[in-house]
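Have a look at this one before I ask anything.
Shown here: the complex without one of its protein chains, the others still in place.
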Amino acid sequence: MTVPSIHPTAIVDGAATLGSNVTIGPYTIIHKNVSIGDGTRIGSHCEIGYPASNPAHGGILAIGKNSHIRSHSVFYEGSSFGENLVTGHRVTVREQTLAGQNFQVGTLSDVQGHCTIGDFTKLHSNVHIGQESRIGNCVWIFPYVVLTNDPHPPSELRMGVVVEDFAAIATMSVILPGVTVGRGALIAAHSSVSRDVAPDSVVAGSPAKYVCDANAIKMKDGTGAPAYPWRRHFHRGYPSDWVVQWIHEFHGRD
Amino acid sequence: MTVPSIHPTAIVDGAATLGSNVTIGPYTIIHKNVSIGDGTRIGSHCEIGYPASNPAHGGILAIGKNSHIRSHSVFYEGSSFGENLVTGHRVTVREQTLAGQNFQVGTLSDVQGHCTIGDFTKLHSNVHIGQESRIGNCVWIFPYVVLTNDPHPPSELRMGVVVEDFAAIATMSVILPGVTVGRGALIAAHSSVSRDVAPDSVVAGSPAKYVCDANAIKMKDGTGAPAYPWRRHFHRGYPSDWVVQWIHEFHGRD
Partner (left out) sequence: MTVPSIHPTAIVDGAATLGSNVTIGPYTIIHKNVSIGDGTRIGSHCEIGYPASNPAHGGILAIGKNSHIRSHSVFYEGSSFGENLVTGHRVTVREQTLAGQNFQVGTLSDVQGHCTIGDFTKLHSNVHIGQESRIGNCVWIFPYVVLTNDPHPPSELRMGVVVEDFAAIATMSVILPGVTVGRGALIAAHSSVSRDVAPDSVVAGSPAKYVCDANAIKMKDGTGAPAYPWRRHFHRGYPSDWVVQWIHEFHGRD
């Protein structure tokens, strides 16, 4: 076992648990309720394990092995992340966020907690995930998207958004409270989605309306092949056995 | 009087005025023109009292007692806040912001200064308040809302937005320069508001148009009671005498 590499300016609570080969950057604060897996790197100016306002929502913050949290990020206690978490800069993730493996969160994104997120899901920059959201596996959410939860703000009601596996939500779209975005659906940029979106369909506009089935969108790479389901052609970063299966699913008879 | 609790890594100018029981977190900088009320907590990595570009807009930054400024926030000199200010992380508040008591500012929100804000007004995450905005009491502004001010950008004209008491502006809406959002009005999510909005009315769309009176929106909690004015049902965090009055106003004959 290799001892952690903690920058001398970092402040690490003695009660925190750090795996082997963990790296902690300058000016970063690690609170007590934190467990960091082997090989994980935490950048500079972060605060990890920030106390939850409500202690009942606190507890251990578990960060999986081989993760990378970039600078100026804040993670609250009381959440868990599988291995290979990767973040941009200045990410905020609040308590009671339960995420799977290979979760990516871009710069400035704000996960408000009390939500579940599957495996291999990716939030680009500046995404806002409201409380009570339930996000599946292999979901893509692009910059300036907001998942809301309050049906008549302000109120005490919370109706979280559901985003099913393989869905993609393009830039600057709002998903209204209680909406389900179906498996493999595509929300076009700058949309406001007030109704459930059928699997493998495309909606656009404000309020968003059905445009076409997702597989009617063609690649702009000159092939004219269907651009969706995106796992037909986009494989970077996924497990090789999944990719093999996807190739077989879509190209087995080619 | 209890002496302030200043983390040894914090940098506090000797000319700053700190009340009793003030807490200053690690790696935080407090400049000279700062007066912090009793019982206020400032988190880590903040810079408080940042010099205004124009010294004529500088002067004291006064932060009321029992406030809580979370990590990575930047407050400029030359502003004032009543007691019980609460912020999220990475808030920016520039010079000449005059806010009342119990002001809340969510993570990443950016108050550009030269504006007034009443009591018990709440900005959620990632709200942008342009210069010359005038915001009343008990206003709610939700994520990714922008209050603009330049009628034909770029120009030297500034026509600030006015938001009256009890109004609510939902996620991802833009309020165009010089617009007044009337008392108790509701701006639906993802709207662009180019005309004044009548009190207690609802507008939606881009450009936003009248939808209905606010009290025509029903609670989704199973009661079907009117959801607006929201002070009919939402009371968390307001003074008890206000809440008693609101209950009497709306439910006195129930």
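Order of writing sets the chain letters: A and B. Residues in each chain are counted from 1.
Here is the rule we use: a contact is a pair of C-beta atoms (placed from the backbone, for glycine too) under 8 Å apart; a residue touches a chain by one contact, two chains touch by 3 or more.
Quick caveat, the model's predicted, so the values are computed rather than measured.
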Check your understanding: Looking at the whole complex, which of B:I60, B:L98 or B:M159 touches the chain that is not displayed?
Key -> B:M159
Exercise for review: Touching the hidden chain in the full complex, which residues of chain A are there? Just list them.
Suggested key: 9, 26-27, 43-45, 71-72, 88-90, 107-108, 122, 125-126, 140, 142-144, 168, 170-172, 189-190, 205-206, 217, 219-221, 227-228, 230, 233-234, 236
Exercise for review: In the full complex, which bits of chain B touch the chain not displayed? Write them out.
Suggested key: 9, 11, 27, 29, 45, 47, 50, 72, 74, 90, 92, 108, 110, 112, 126, 128, 144, 146, 148, 151-157, 159, 172, 174, 176, 192, 206
